[in-house]
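A single protein chain has been removed from this complex, and every other one stays in its place.
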Amino acid sequence: MNDQHGQHDATTVVNGRYAYSFDYDVMHPYMIESFAPFFQKGSLLELGCFEGGFTSRFLPFFNDVTCVEASAAALTVAREKHGDAVTFVNVRFEDAALPKRYDNIVMTHVLEHLDDPVAVLRRVNDEWLSDAGYFFLVCPNANAPSRQIAVKMGLISHNAAVTSAEHEHGHRCTYSIDTLERDATAAGLEVVHRSGIFFKALANFQWDRLLETDIISKKYLDGCYQLGQQYPDLCSSIFLLCRRGGVKVPTAQVAARA
Amino acid sequence: MNDQHGQHDATTVVNGRYAYSFDYDVMHPYMIESFAPFFQKGSLLELGCFEGGFTSRFLPFFNDVTCVEASAAALTVAREKHGDAVTFVNVRFEDAALPKRYDNIVMTHVLEHLDDPVAVLRRVNDEWLSDAGYFFLVCPNANAPSRQIAVKMGLISHNAAVTSAEHEHGHRCTYSIDTLERDATAAGLEVVHRSGIFFKALANFQWDRLLETDIISKKYLDGCYQLGQQYPDLCSSIFLLCRRGGVKVPTAQVAARA
Amino acid sequence: MNDQHGQHDATTVVNGRYAYSFDYDVMHPYMIESFAPFFQKGSLLELGCFEGGFTSRFLPFFNDVTCVEASAAALTVAREKHGDAVTFVNVRFEDAALPKRYDNIVMTHVLEHLDDPVAVLRRVNDEWLSDAGYFFLVCPNANAPSRQIAVKMGLISHNAAVTSAEHEHGHRCTYSIDTLERDATAAGLEVVHRSGIFFKALANFQWDRLLETDIISKKYLDGCYQLGQQYPDLCSSIFLLCRRGGVKVPTAQVAARA
Partner (left out) sequence: MNDQHGQHDATTVVNGRYAYSFDYDVMHPYMIESFAPFFQKGSLLELGCFEGGFTSRFLPFFNDVTCVEASAAALTVAREKHGDAVTFVNVRFEDAALPKRYDNIVMTHVLEHLDDPVAVLRRVNDEWLSDAGYFFLVCPNANAPSRQIAVKMGLISHNAAVTSAEHEHGHRCTYSIDTLERDATAAGLEVVHRSGIFFKALANFQWDRLLETDIISKKYLDGCYQLGQQYPDLCSSIFLLCRRGGVKVPTAQVAARA
């Protein structure tokens, strides 16, 4: 389901040596850094884990991790990686019957692949997210500067377009904060925080090559991450933190959580 | 110490009727809304509580609340409001000897009043903040659109200027995200999240008058708050979430918190 | 064709007294202020002049002014206003046969009404704009803060949506800079400058009411205009300055113009 992950898993060894990949090596750690201050004590559900690469990063934080993934082939890889440390469910989101509600639900770079995103978000809100839990929703950003520059270059018709390459990879739409929030809200979710992850002026293929040079450093990447929080609309990915809508968490319960 | 609070406490009754004030009635609730997802279980320390107006809003979340305030007169009012529900300490930050470390420390619209802001921030980092605790640092924003417009109007020389009215109210500087982060970092703090509170295109005095009309609604205000998260640099206030610097929280402990 | 103009022409006298209107009294002068530094010596063609309200503002700059307008009723009003000072052509853009090329062509808040905007823009590029001339293209901005706030309020589904009220007024799409530039470029035009007109955090109906109070001043409006140039994406209207594409103006000719 998550093309980008597989794409990069396949290219991490190039010419006999390890190649850094922007999504795997840069974005994944920064996503965790963005999520961590909001993590709730308890369980975590990852929707669309693909081969379990991102899943690894949740294990230091949670003992109770469940992953839902439609691709049996991908799950085989994920199971080899994580064994019994993670509960894997091989099912499409539309068909999933999960045994409980979760305190944290994560969906990163998956929603733009779905035929009926609101229907799946509604399941998150109605069936899977606990009353005091958080839903971490992340998508690639239509307005990332790298993309806006590609639009100026004539490579993409407009910011929210789906290119033919993206369509082949399974993208059905390209979200910006307003359209992502529209779908989250339509599903009944309440958006409580909006942010962005990584100020991004270069395209993935440019980053992948730059990461092999000494033109940029880890500190420069950290700076892009930090600056991104000040310009969410200009980030590589956009991040909505959501709660169940229409559920009034009793103040006492909020206090208990705090 | 916190002029703006006193200023508005004094003006909440105008011409025999209640007058809405932007800072008290609009910004305070939105500050809490911004903080709540990050609240840590345990104790809270408010640095600069003035007359305890903002303090009230923490009580539903915390049983263990301490306030430090230099003005004895202000604290008298605060004590009348809160009695034994809050521990009050009447002392200057520079001279305070607090009995423990706190899980949450809040300082809103206070730092810009201090003669040596880094020294006080260093006490927060070195002496008062617990290893896994959060420091919520909020200041008025030099780059708020309302202020940038006032600069264009010639009422303020440049965004980061301190006007003579501000100086009389005790302001010593006007922060933007970069300078606020500079001081936090200089004090040893680690900034883990940057955000803004309330997209603000009108000045306080304009808001105070608008709030008396039906030109704007509560939902419009909510929209300004929500949009502000997408444009932190264009918010009324800027908000840095900080942790103790140089303290490596063991993963297990982070997991426990989560 | 241009609903907004008519709408406001009809409402400029309310309750027996003059009422300020945001579009007529605020935006029109600022549009001229935005255009003036780019004006080319020679002729001006206004596409969609409605009742000639905006046309008046070009007369101090140009002796040779032509207006194309599809509505015969609107043109009757315009002719009464301007008589022989302006050449009026009552025809749809699609059917217009104009006698020459123009040094300046202006189209403001019209393109979003057209069924085939690229076809009309192509006529501008291929038939009507002189080789060294400028085309001034202005549309309402999907990303104006006032609109983004309305989206947060749930009044509009997403920034680029066409609301039912807008659809009734004849809007066919809602442009942002990227989609406006896409259409201009598709028509062969070359975009040489991008800007925005008026930093706008309040909706038209709010402005119309505010303009009747003393909460805002002319200087505040000027400040919003000036600040808007620094944040084109956050302006009431977006403004593309275009030239004929694929026409290499000889350096000598550019020099002559300068």
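Letters A, B and C name the chains as they come in the text, with residue numbers starting at 1 for each one.
Convention: a residue touches a chain if its C-beta (ideal position, glycine included) is under 8 Å from a C-beta of that chain, and two chains touch if they have at least 3 such contacts.
Predicted, not measured: the structure shown is a model, and the values here were computed from it.
Residue B:V151 is the one among B:L45, B:V151 or B:L189 that touches the chain not shown. When you scan C:N125, C:Q148 or C:S195 for touch with the missing chain, the hit is C:S195. Contact residues of chain A toward the unshown chain are 145, 148-154, 199, 201-202, 206, 209-210, 213, 215-216, 219-220, 222-224, 226-227, 230-231, 234. For chain B, the residues touching the chain absent from view are 148, 151-152, 154, 157-160, 176, 178-179, 181-182, 185. Where chain C meets the omitted chain, the residues involved are 33, 36-42, 60-63, 104, 134, 177, 191-195, 226, 229-233, 241, 251, 254-258.
Everything that follows uses one rule, which is that only the chains that are shown with their structure count from here on.
Between the CA-based centres of chain B and chain C the separation comes to 43 Å, rounded to the whole angstrom. Between chain A and chain C the centroid-to-centroid distance comes to 40 Å (mean Cα coordinates, whole Å).
With each centre defined as the average position of its C-alpha atoms, the distance from chain A to chain B rounds to 31 Å. The multi-chain contact residues of chain B, meaning those touching 2 or more other chains, are 226, 230-231.
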